[in-house]
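A single protein chain has been omitted; all remaining protein chains appear in their positions.
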Amino acid sequence: MDKPVNGKIDRLVWEAVRSGRPLTLCLTNFVTVTDCANAVLAVGGAPVMSLDSDDALELAGSAAAVVLNIGTVTASQLSAMLGTGQAARTAGKPVVLDPVGAGATRVRMDACMRILDEVGPSIIRGNASEILALDARRARKGPSRQKGVDAAGSEKIPQVEEAAASLSARHSCVVAVSGETDIIVQGQMRTDLSGGSELLTRVTGTGCMLSAIVGCCAGAVPEKLFGAAMAAMSAMKEAGARAEAKLAAPGSLGEFRSRLCDELSEIAVS
Amino acid sequence: MDKPVNGKIDRLVWEAVRSGRPLTLCLTNFVTVTDCANAVLAVGGAPVMSLDSDDALELAGSAAAVVLNIGTVTASQLSAMLGTGQAARTAGKPVVLDPVGAGATRVRMDACMRILDEVGPSIIRGNASEILALDARRARKGPSRQKGVDAAGSEKIPQVEEAAASLSARHSCVVAVSGETDIIVQGQMRTDLSGGSELLTRVTGTGCMLSAIVGCCAGAVPEKLFGAAMAAMSAMKEAGARAEAKLAAPGSLGEFRSRLCDELSEIAVS
Partner (left out) sequence: MDKPVNGKIDRLVWEAVRSGRPLTLCLTNFVTVTDCANAVLAVGGAPVMSLDSDDALELAGSAAAVVLNIGTVTASQLSAMLGTGQAARTAGKPVVLDPVGAGATRVRMDACMRILDEVGPSIIRGNASEILALDARRARKGPSRQKGVDAAGSEKIPQVEEAAASLSARHSCVVAVSGETDIIVQGQMRTDLSGGSELLTRVTGTGCMLSAIVGCCAGAVPEKLFGAAMAAMSAMKEAGARAEAKLAAPGSLGEFRSRLCDELSEIAVS
């Protein structure tokens, strides 16, 4: 496994975010949208959200990157995602797909398939269950079912890495899988990241925030998508670890949520 | 009034939540949806939200319970609620109705009536104004109007208890009324809970969070709905009281919001 020198690329990415303040257009779910906006602000980007096809399409013109998160997708939102995503890709801008709960329902899986086929995202950022489900469907393996939107937790790393590599090859994109160990794959380039905090799974929105930050970073360095994903993923892991370490009350979910954006901000600007 | 032995049932409920990690499907309003997700996570459940009829219907298949919260209901969301709720009830799964602002508009009242008639929720969880409004409409009494979504605060406990009992009898369900004194009624079984914190009314979402937790508990012990409601209601009261007692800055709304999930988590897992 080729491990790129981590710190140097990360610094380059965060410097580009700082200087470019990338406008990050998120077509995202209504559960974690506030957290996504605050996460992008925390790392130094400029978030903008939209629910309307025409509005999103026009915003895509000035956005540096587009994030498509299907967490509470509807038919009309999917239509906005497809149009906006295509416009962004045509303009050479990175598009991130967050396949929230892809393995849980047909609606979600079908939305992902259409985005994969009709948009062609630059980066897929999901949890292990989601990546396994996407790959199983794509490769016409038996279905990989997911209960709800969380990772099952029982997935083996080699199996997930294989699915990520297969998806990456098939769709010529970066695949970034978050979990106890993060896995990032783009063609022959692969890395993994350990660390983080178990508390990241105890509050809602950390996966969605991560995808939004991946989008922000990709918008800052569109020619270095692997590095962008890596910088964002390792920032979230590091922010989780630092936030947990600093908790006045160990295990405090409220304090953790509050500190998480602070640590993200600290990492991105220092 | 029969008072079941509180602590023992509560422990049983939380043990079931812990071991089952019930998937709690929430079709809910966009104001407090993040708080609902975090509340379910805090007590050990797995929240999942949906805005699409087909998606929700399929999620209902794997969900342990469904929560229907009409706080910002639209025609298309109501249609999703009816289909999903019916599927859950047909499969023997508990459905919780939160009749947010039922007495405030016809749209809200009509949505509640359709859910009561076409779904038949297992539990209704509302504030006093909402329960009085539902009962008044159902019993063709004069209208009981509500200004906005909050409880009027002037309701007398015996009057509310009577309305709750009448609704419970008519719809063969648990009726759980939160307020300064909580009232829980199922047929002849009744209990009330005092305590809590006035700050629960000073931040948005605590009622919705409570309904989501009631759903999570009901999903864990579907054969013990009264106990599920009681465990959830008393956990929220206790969490409110503890959170307020621990505030570094008395009256701090921000700190209270942050601590509330921590205390819920503490109560549910200990």
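Labels for the chains are A and B, by order of writing; each one numbers its residues from 1.
Note that a residue touches a chain if its C-beta (ideal position, glycine included) is under 8 Å from a C-beta of that chain, and two chains touch if they have at least 3 such contacts.
Just so we're clear, the structure is a prediction, and the values are computed from it rather than from any experiment.
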item: Hidden partner chain, touching residue among B:31, B:169, B:241 or B:269; value: B:31
item: Of B:17, B:149, B:193 or B:232, the residue in touch with the unshown chain; value: B:149
item: Of B:113, B:169, B:189 or B:203, the one touching the omitted chain in the full complex; value: B:203
item: Chain not shown: contacting residue from B:91, B:139 or B:253; value: B:253
item: Touch list for subunit B against the chain that is not drawn; value: 29-32, 34-35, 71-75, 101, 104-108, 147-150, 202-205, 249, 251-255, 257-258
item: Residue ranges of subunit A at the interface with the undisplayed chain; value: 23, 30, 33-34, 37-38, 41-42, 46-52, 54-55, 58-59, 62-63, 257-262, 265
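Methods note: only the chains that are shown with their structure count from here on.
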item: Gap in Å, rounded to a whole number, between the CA centres of subunit B and subunit A; value: 33
